[in-house]
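Data first, discussion second: the structure below is written as structure tokens.
Here the complex is missing a single protein chain, while all its other protein chains stay put.
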Amino acid sequence: MQRPVSSLSLSSCVKVKLVGAGFQFTADLRHLSPQQLSKGASLTQQEALEVLQAVTREGGSDKAAGAGGSSASMTALELLQKEEEELRSIVTFSSRLDAALGGGVPIGKTTEVCGAPGVGKTQLCLQLAVDVQVPPCFGGVGGQVVYIDTEGSFVLQRAVDIAAAAVRHCSLLVEDDEQRVAMETFSVDTVLSNMFLVRCHDYVELLAELHLLPDFLSAHPRVRLLVIDSVAAPFRRLFDELLQRTRLLNGLAQQLIAMANSHEIAVVTTNQMTTRVLGAQSQLIPALGENWGHAPTIRLILQWAGSQRLAAIFKSPCHVDSTVQYQITTEGFRDIDQSDQPQSKRPRMHNDQSAAGV
Amino acid sequence: NERKCRVWRCEDEVGGVEMTESGAQLFARLEARRCLKDIEPALFPADGGPEHGEVVELHGTEGTGKTELLYHLLCRCVMPAAAGGLEVEVVFVDTDYSLDMMRLVSVLDSRLNAGTHRPAPSVLRSCLARLLVVHCSSCSQLLLTLHFLETSLSSRPSLALLLIDSISAFYWLDRCEGGASVTKQEEKLSKCADLLDSLRRDYRITVFATCHAIRRNYSGQSSSSSSEFDRPYLCRSWQRLVNHRLLCSREEGTSNMATAAEGSEEQRRRQVFTVHCTSSFSSKTKSHRSSSFYVTDGGVKLI
């Protein structure tokens, strides 16, 4: 079966011209020079060149595959090695949540934090923005963060408090010279200087920012975390145009995961909760519709249970659904003290290491 | 007719058949092509089944029994006369790559075994040998293949049915490739339709084609909204060709995806499909017929 020209990643008007001139399959283009093609299909030289590049790229990938070295493909074993050596997680400073997530918020994936206002979504984002900078010798990833604030909920003082607590925590752990040296460049000031803050007011600004972000990430290879707090707010205005909203969100989801994968960053987004009425019952579910639910790799739901705060892993391809309790202190996002917690409320996550298969 | 015969002789070499004949012989041979008027009387208006050279379109969304109905008709054609079939050859042009041979065989098998005496296994084989399958992956390949099939049509008098599943397979591809001009978008299918037109006229072959509805069938609401999904959308030259239009739909109320339940055998039995046939005659008159069927393991059962 031959590959149609229309399946190439080219602008649609160029493709229409090509087909109109009788070039329906990529095989028809292989032997042509740019001059011949621009004449034959009434394209500009530039367009003709782009077309031929797209065709040879396609042909080239065959050869790369023949040599067994296509960059896109790897075996699961290679991926496992990569995961173990390179892709680490960002700790949350809540050991129970870390355990439930298998080490923290994973790099290379998208994670969505959903919850009602005030339950601690932004707190968790700020915590992660600080945690991503923990030097590697303390078990961190020593990265930088891009923080996109769409609601104006980024409070500098909270960032300072959380950063100070994290620096203090690490300084208490210092044992060897390497860690002592690392602490010299891990201070509240450096933490704040490694946060790239962006304020977006509506969805157009957000989409534009995300469009430019890959270049920024290439220029700043140390960035390991992208926070969008929140995705829901800028799209609220589009609520009436459901179709357009769904399409934009679908595209956004693919953009985020592509970025997470190619730049090896963790993407953390927040989302609000909304009420779904099912017959007589009503149910609190994440906003932005069911389609968006497919977007994040991991979905974390923060919720109140009486006066307790619970974090539930709702969707994750690599973890058991589990629920842990946490608290928000002046220092940031933390485990609840063991003594405060009734025995019956012990989270299930302690079993998951032993539970075979999952 | 001298030159025409020369053409056929040459073309037959491509098909590997060497033959010569006079125009009179040719005429006799074409006359001998079996008429499919009685292929399934229950579907068509009284005394109005597809004549020589007529075109039938089966239109519907997924899950409305189109495929089952198609296999039902196909089986009727390839089955031996002794088992109640028409014993004719069929060309199946599979543009959707959707021919489910296993399903077809199981339907065929159960119908062959429906008689009192069990037929020999070779009967199934000979039925299947009456079926020619050809896969097409683009509209231009369809056009070239139809040109190529002309050879088979002229050399095989027992070939009575050309089946295209589906004629709408390349609709979106052509639309996209055609750009802004509707003529360009429809150009390729129009060419196919024109060729089909001459094939059915010259060789008096009957054509069945399926067409997937591209709009959702919001049934459950009134019938006024269902006109949306059955509106013909393919090019004019195809629409003009169609003599009989079979509109398939599913009778609602029995089951949908969300309310899956127990007693599935019962439920599937109760799942009734409706076919609405509109036949246009040369005298500009139209007649209608509605029929219903349900699907069993052994294929379509008309009610």
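As written, the chains take the letters A and B, and residue 1 is the first residue of each chain.
In the analysis below, contacts are C-beta pairs under 8 Å (C-beta built on N, C-alpha and C of every residue); 3 or more make two chains touch, one makes a residue touch a chain.
Keep this in mind: contacts and distances are computed from a predicted model.
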| item | value |
| --- | --- |
| Listed names "DNA repair protein RAD51 homolog 4", "Ribosome biogenesis protein ERB1", "SKP1-like protein" or "dolichyl-diphosphooligosaccharide--protein glycotransferase", with the criterion being the UniProt name of the chain not displayed | "DNA repair protein RAD51 homolog 4" |
| Among B:91, B:112 or B:189, the residue in touch with the chain that has been omitted | B:91 |
| Residue of B:42, B:114, B:129 or B:303 touching the missing chain in the full complex | B:129 |
| Contact with the hidden chain (one of B:46, B:81 or B:102) | B:102 |
| Given B:39, B:88, B:112 or B:149, the one touching the chain that is not displayed | B:149 |
| On subunit A, residues whose C-beta touches the chain left out of the figure | 1, 3-4, 6-9, 12, 19, 21-25, 28, 31, 40, 58, 61-62, 65-66, 68, 70, 72-77, 79-80, 82-83, 102, 106, 108-110, 243-244, 246-247, 250-251, 253-255, 257-258, 260-261, 290-291, 293-294, 297, 299, 312, 314-315, 317-318, 320-323, 348, 355-358 |
| On subunit B, residues whose C-beta touches the chain left out of the figure | 3, 10-11, 14, 61-63, 67, 78, 91-92, 96-98, 100-103, 105, 125-126, 128-137, 140-141, 143-145, 147-149, 152, 169-170, 172-173, 175-177, 188, 191, 195, 212-216, 255-258, 260-261, 264-265, 267-268 |
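Simple rule for what comes next: only the chains that are shown with their structure count from here on.
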| item | value |
| --- | --- |
| Subunit A-subunit B separation of Cα centroids, rounded to whole Å | 50 |
| Parts of subunit A lying in touch with subunit B, wherever the complex brings them together | 1, 4, 6, 12-13, 15-17, 19-20, 24 |
| Residues of subunit B defined as touching subunit A within the complex | 137-138, 140, 173, 176-180, 184 |
